[in-house]
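Comments concern the structure below.
A single protein chain has been omitted from the complex, and every remaining protein chain is retained in its original position.
Then we have subunit A:
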Amino acid sequence: MTYRQRMIDKLTAAFAPTLLEVEDESARHHGHGGALPEGETHFAIRIVAPAFQGVSRLARHRMIHEVVAAELAERVHALSIEADPS
């Protein structure tokens, strides 16, 4: 399974999002520090979930980091996050 799919599955299970986009932007960072030839190092996540209601930006990002901690530790090097409650 790709890292992208792993993150989609975990985020879906954790937050039941009404919108979820996980874009692999690795190609744009080719040759840059942290990029790997096999790709899947740089991602952008756009997520909308009621679970973020009343939660600060910092806390939203931390909730997401926690859910994809394994992916961050193994491969993913940069994660751009846009998280909204609605």
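Basically, a residue touches a chain if its C-beta (ideal position, glycine included) is under 8 Å from a C-beta of that chain, and two chains touch if they have at least 3 such contacts; residues count from 1.
Methods note: contacts and distances are computed from a predicted model.
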item: Complex member absent from the view - protein name from UniProt, among "Glutaredoxin", "3-isopropylmalate dehydratase large subunit", "RNA polymerase sigma factor SigW" or "Sarcosine oxidase subunit beta"; value: "Glutaredoxin"
item: Absent chain, residues of subunit A that touch it; value: 29, 32-34, 57-58, 61-62, 65, 69, 72-73, 77-82
